[in-house]
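All protein chains but one are shown in place.
Up next is chain A:
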Amino acid sequence: MAKLILLLLKLCILFFVVHAVFEDQVGKFDWRQQYVGKVRFSHFDTQLQSSKKVLVATESNVFAALNSRTGELFWRHVDKTGPEGNIDALLHHAQDAVLVVGNGRMLRSWDINVGGLNWEMLLDTGSFRSACLVGQQGTVKHVAVLKKTVISVHYLSNGHQKWVENLPEGETVDYQTVYSGGNGQVFVLGIVPHSHITIVVYSMEDGEIIKQVSVEAPWLSNIPASCAVVGQGMLMCVDSTTMSLNTLDLHQQLQMTQIPLQSLGLEVDPDFHPSLVSHQPNPAQKPLSEFFLQLGPERYLLLQLNNGQIVTLRDFKPALLASFATTGEKTVAAVMSPKNKTACSINLYSADTGRRLLDTTLIFTVDPNGGKPERLHVQAFLKKDDSVGYRVMVQTEDHALTFIQQPGRVMWTREEALSDVVTMEMVDLPLTGTQAELEGEFGKKADGLLSMVLKRLSSQLIMLQAWIAHLWKLFYEARKPRSQVKNEVSIENLSRDEFNLQKMMVMVTSSGKLFGIDSKTGGILWKHYLNNVPKNAAFKLMVQRTTAHFPHPPQCTLLIKDRDTGLATLHVFNPMFGRKSQVTPPALPQPILQSLLLPLMDQDYAKVLLLVDDQYKVSAFPSTKNVLQQLQETASSIFFFLVDSSQGRLSGYRLRTDLSTEQVWEVVVPTEVQKIVSVKGKRPNEHVHSQGRVMGDRSVLYKYLNPNLLAVVTESTDVHQERSFIGILLIDGVTGRIIHEAVQRKARGPVHVVHSENWVVYEYWSTKSRRNEFSVIELYEGMELYNSTVFSSLDRPHAPQVLQQSYIFPSSISTMEATLTEKGITSRHLLIGLPSGGILSLPKMFLDPRRPEIISEQSREENLIPYAPELIIRTEWFINYNQTVGRVRGIHTAPSGLESTCLVVAYGLDIYQTRVYPSKQFDVLKDDYDYMLISSVLFALFFATMISKRLAEVKLLNRAWR
């Protein structure tokens, strides 16, 4: 009996505690998109004709299988970030895929059908050079891995090492390639720069050196870049200085035969390094004797090596990309050539004759908002009539993958640029589509009373029309079953919903591609690729004009800055459509140090962006007369700060009326002791509802709400675990006054900081206790407010009270952000991205330095949780239930129209969007709210009062008669 009771009690507890997502709510308010990153290697699964797998290994250290019909992921393996998980090579044979990972540290074999790990081998140290599959008598059973000084051969079935040999003369010879033609020999090719090629031939059986030869080749420096093995073991190298092809028979190794390109009647484009593409359909057999020679950026040649003679099979000019593909016994060459500005055509040619195959033209439409095609992955298959059909996967510069079927039908597109989102903003959608139509009406200046009235009437008529249409649509759709009603979102019908829950996510990726994504569905509404973005660019996205200023289109500005030179460019665009704005941004000839978006607006309601260059001169954008005038008026109250972390210098500047600046304060943190790692201000769109906290004795403790406060985090240069520390400086960004200075001893970074309202939360690694710890600093003005109407940094003489408390956190974290709501009434939560892929919503209540160690009546009155040193991760706090977000790098929060609701986007390798309700949905009726019950109760009460009133009247009357 007792057990039963216990069970029932447990059930009760379960019922009361669970407040996460219900099963039927999965995917209702949230979505996730999974990405793999920029593709480095790809293989089509050719085991079966019907196979739908594309194996990809990417620069984000991801190995995945894509469904070639839909573009979805079959499975995905995410390795460590950085060089440790770097995928060096992908070899594919039958149902095994062999990966060399981490500069040759790991050898892994995966079963491609299910994505399971077959085996994993830890290899000896040594930097990786090359790997290949080794076949013998038609079967492939081994894989050879070449490292700087050693070659090892492993069984494909279990990964065990068959043999390992040190390479001869490893100090002088730079070994670069390993090759096997399927005849029981493994060729290792190395070079001595400016001298000769060394060829070492190993026996497959026992690793014995069969032969070791040196061949003169003083011009050769990089074998993989300029050589390829063709046909019956002929090494073909292209020499760009003498413009010649050099052949070397690997089996005889006498000397290189030089064939000048001119003798073949070929000319190389100046300044172009020609390259070779060969094809080995099966590692157990020799490579094809046909190969591609690229002579220019738009010129390929299909050549054939025939008894030592080179025959030109076909000259492709212009040709952007060329690739081989094999199906069954047939090998074809696919060549992409530009057709016109917006399209390319891909054709298939027979590899052994160079003859064009009939009916194999495929049109690839180049997206004007995308990049140029970069690589071509061809999947060839045999049709029923034994002719060759094919599909292609085109990889473009903007990291997008497009899968195309004949005659040009795009089956799917994957925007892999989204695997590396750098920064994002959420922009409100415009009010309604009809209002957009009225843009012209409000945009024009007034030209008479009558015409204005007429215009107003006509616009009202249009609105009425739209409303009726909307009603009709509602009525029409109400009759259809719900499943048939499609809510397709496109750019045309974008409009804000009732509670402003749907927004436009403007995402900036490191490749320089911008995306506009609908936050409700995750659909990409627009994309725009910026071609000339430097590799190491830093981005800053600013919303200069929101959708609130109706006739004027919203405007976003992206500042793209080269990290090395400091030179920056501005890209101004409309966040709704992604189109480049008509407004011409100013040219910025000087390196930019700082940018700041002022709350000032020009006459077109665009916020003013100030850019500070390295001469400390300020330029404004937009820089109309109106703006300059406003700037002159307010110059003395515009302050900004600069951080030079290499010198540990924080300095404050004030704007002068002539748009020059003057330094007003300077704080120098000596770099010998500590270095500045991050500076965090507050978010400008943050609202704080309550000025203070009501204490247990009904007095008020006022918060120190300084909008100019900066949290500066430093890390010690001394990394010894006893002496390392992290420092937290709270500095007023206007006056340079150090409000608080604290040191967390025996601590180490990486430090994650969130700065909001009157608190700063940071997370660090405690070297003493070897654990992650959270610390919270809160600032209070005290029991009375100095100046309750305005906050001015120049007039706050009293330093705030500082409270601090620390906690143990049981996990390391990847990123951290605080929730944000419209008016700041809702309590705050911290959103913590964990390395496990979970996103934890931790109530700020738990990080409160006023949590008492000893519970008193007053603290109970205040609802303070008693202090406990450990913060516990509760599973129901994970807002993404089982939707793991790979490698979270950032979390973006945005307020919605509902006070209770905060929109959250977590990005990293994946993108996950959801809503959180930190104080539950206090302003929304639940989905299953019983309207019937409440209205029937209301009616019943109403009638009851009527009847009782009547009865009371009758009773009174009767009493009066008595």
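In this section, contacts are C-beta pairs under 8 Å (C-beta built on N, C-alpha and C of every residue); 3 or more make two chains touch, one makes a residue touch a chain; residues count from 1.
What we mean here is this: contacts and distances are computed from a predicted model.
Per UniProt, the protein behind the absent chain is "ER membrane protein complex subunit 10"; the candidates were "Proteasome subunit beta type-8", "Multifunctional methyltransferase subunit TRM112-like protein", "ER membrane protein complex subunit 10" or "V-type proton ATPase subunit".
When the whole complex is considered, the residue among A:Asp79, A:Asp239, A:Asp602 or A:Glu773 that touches the unshown chain is A:Glu773. Although one chain is not drawn, the whole complex shows that of A:Val192, A:Ile808, A:Met845 or A:Val924 it is A:Ile808 that touches it.
Within the set A:Val669, A:Leu831 or A:Ile879, the residue that contacts the chain not displayed is A:Val669.
Checked against the hidden chain, the listed residues A:Thr396, A:Gln744, A:Thr826 or A:Thr893 yield one contact partner: A:Gln744. Residues of chain A in touch with the missing chain: 2, 5, 7-9, 11-12, 14-15, 636, 654, 656, 662-670, 673-674, 695, 701, 716, 725, 727-728, 731, 735-738, 740-745, 766, 768-769, 773, 775, 777, 780, 782, 787, 794-797, 801-808, 849-850, 852-858, 867-870.
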